Every structure is written in C-alpha cells, then in structure tokens.
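Heads up, this is only part of the complex; the chains shown haven't been moved.
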Amino acid sequence: MYLATVVGDVVSTHKNERLQGKKLLLVRRLDLDLEPEGVEVIALDVVDAGVGDRVLVVQEGSSARKIFDDPWIPVQAVIVGVLDRVDIRGKRVL
Amino acid sequence: MYLATVVGDVVSTHKNERLQGKKLLLVRRLDLDLEPEGVEVIALDVVDAGVGDRVLVVQEGSSARKIFDDPWIPVQAVIVGVLDRVDIRGKRVL
Amino acid sequence: MYLATVVGDVVSTHKNERLQGKKLLLVRRLDLDLEPEGVEVIALDVVDAGVGDRVLVVQEGSSARKIFDDPWIPVQAVIVGVLDRVDIRGKRVL
Amino acid sequence: MYLATVVGDVVSTHKNERLQGKKLLLVRRLDLDLEPEGVEVIALDVVDAGVGDRVLVVQEGSSARKIFDDPWIPVQAVIVGVLDRVDIRGKRVL
C-alpha cells in the first residue's frame, strides 16, 4: 500500500463488462512530505473517496479482485482507506 | 490500470500457439497532461481499439488471462476500455 | 525482501474492514550504506517494530496474505523481521 | 509483453533442477526506435530464438510456468515470439 491523493476521474463507456458501473479515479502517489511523486494510476474505490482526498491505495491484482469479490474483474489498484493522520518520526504531517 | 495511447502494432508469425490470432498493439502510458511517459508495452485488445486511441490498460497477468478465459495464454497487458473523458481537479482534459 | 527503516505511522479510520485493527507503518528502503532510497510504502507489521528500527520487508501480495492467514486482506508489504546485523563484503555495517 | 532483442546467453551448471536442460538467454528491452533501454533479464525460450533476434518477451511468473507446463519451474521471463514486423503510427520500423 502507499499514500496517494485523488487527482481526477475517468469516463469510459466502451469498456470490459466487469468494470461497468465502477467509478474510476486517477490517483497519484505521495512522498513523506505529502508531495506527489511518480506516475498516476487508475484506481477503483471502495471507500467513497473524492478529488483532493489523501488515501491508502493497494496495488496488487489479487487483493483488488478479492475486495470486489469478483475473480473476473480486471483491476490492479483500489483505494482502501481515507487517511486521517500521518506521523513521520514523531512529527505529525497530516 | 493506467491511461495509455495506442501507438502501433506488432506482427509475429512464429509465436506461442495461445497467442495465434490475437492482435498485438503497442501502447504507451500517458501522464496527467496526456503526454507519453515511460516505456511501451505490447497489449492484447478486447475493445477493438486502434492507433491514436486513448485507452485504459490493465497490466497484471491474472486479470489478463481471465479476460480471455484462457488460463494458459501468456499475457500481461490488456486494453480494457476506450477513454471518453478525463477530468483532473475539476478541469476536463479529454 | 529488502532492508528498510520504519519512518512513521498512518491512521485511517475509514478503511476496508479487513484492515481494521492493523497497525500501518511507513517504511523506507535502505541501500548498502543503510541510507534511505526510493519511495515509501505502507507496511503491516508482524514483529512489533517501531519507528527507527531497521527491518526486513517482504513486498508481495500472496506472501503478505499468508502471513495474516487471511486470503481477503488487501495487503502488499509486511515487516517480517527486525535486523540484528548486516555484513557487506565481510565488513559489518550494522 | 514487450519488444526485446536477444543479446547473449548464460551457462550455469550448478542450478535448480527444474532449470536443467533449459537454454538461458539474456534479453534487453527495446523502445519504439528499436533501441535498447533498461536492464537485461534472463529469459527462457520456447521459439528457438538466437542472438540478434527481435522478440516478444512475457515477464510474469504464472504465464511463464504455464508455457512450460511445470508449476515448479522458477521462471519469470519467456521469449514467446519472434518479431516479423513493427508499425509505429502507420510507419513500418521493422
């Protein structure tokens, strides 16, 4: 899992049937200063996150499929938590 | 999953039998400005995408095999959707 | 597995139910000089590690789920050991 | 899968028994200009490729094991096709 922020969303009408009805969010990984780093991924969401939220992302296919209880869904990344607080070496940064 | 654009296609006559008859497309990942970034991968296609299309790519072997309902197909990346719209922080970029 | 150091911790109240009650630690990979390198990940902990500890991290979903004996837990990285000693080419560095 | 070129081969007498008798080729990933990029990997071969060939490589453990029909073979990358032709945005590059 890693820290990320939700930066946008994506619409695809013509897509794999297992993804129909699923919200597709663009997330970007955050470093320890909560600054964006690296590339964006498209994640599915199970905690009703919105643009600007700091979130926990798990990026691993088997984890993702189990969350949706659908062994056939093509998915890698899922938002599994909204962050309330982050402490780095005893100092609160969020 | 990530945003990508289809940049080309690949022909291989002499290949693993499970890949026979499958269209092999070269895709390149896109960043939030929809500019190409990183390396290309060869993806199989289930939504009939063409060169120039902006697409959704899932890159994980188990997801990919389940899409083709063939546990023996050697595949990692599959195009699972064509993008209609992308919004970044409330601003439409596609 | 890789060498890492525990740099902080993360609180998320609103998260996937399988993660409830689990301690979420931020870890950063270390190079051969035991200096931090690369991005942070959020790891679960089974050896009761604390901030500042040098640890062994396994980052692979199937390994992680088996450690918790829960096939449904969405997890990639787990702290599986606390380092006592590291030798590089015959010279002790920790 | 990705485009690659075969650059060499590797001999290891003292190795895991499941790899006995398997040809180990060094392959390097190619970019859209068919120039080498990134690190080399050691791939097993099922299409009888040779040094200098441009090939298709699948790099995912489950795919690889299924190709050899051996669930115990420790392998990640396999050469699954020899490239005949590559077109980038309508222009033939191979």
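Just so it is clear, A, B, C and D label the chains in written order, and each chain counts residues from 1 on its own.
The rule is simple: a contact is a pair of C-beta atoms (placed from the backbone, for glycine too) under 8 Å apart; a residue touches a chain by one contact, two chains touch by 3 or more.
Being a predicted model, the structure only gives us computed values, none of them experimental.
> All chains are the same sequence, and 4 are placed; what is the full number of copies?
The complete complex, not just the displayed part, contains 5 copies.
The definition used in the following text is that only the chains that are shown with their structure count from here on.
> Just give me the whole-number Å value for how far the CA centre of chain A lies from that of chain C.
20
> Approximately how many whole Å separate the CA-defined centres of chain B and chain C?
32
> Two-or-more-chain contact residues of chain D, please, as numbers and ranges.
none
> In the complex of these two chains, what residues of chain C are touching chain A?
Per the stated touch rule, the residues are 7-16, 19, 24, 26, 28, 39-43, 51-52, 61-62, 65, 71-77.
> With touch defined as at the start, can you tell me which chain B residues reach chain A in the complex?
1-3, 29, 31-32, 37-38, 46-47, 56, 58-64, 66-67, 78, 80-90, 93
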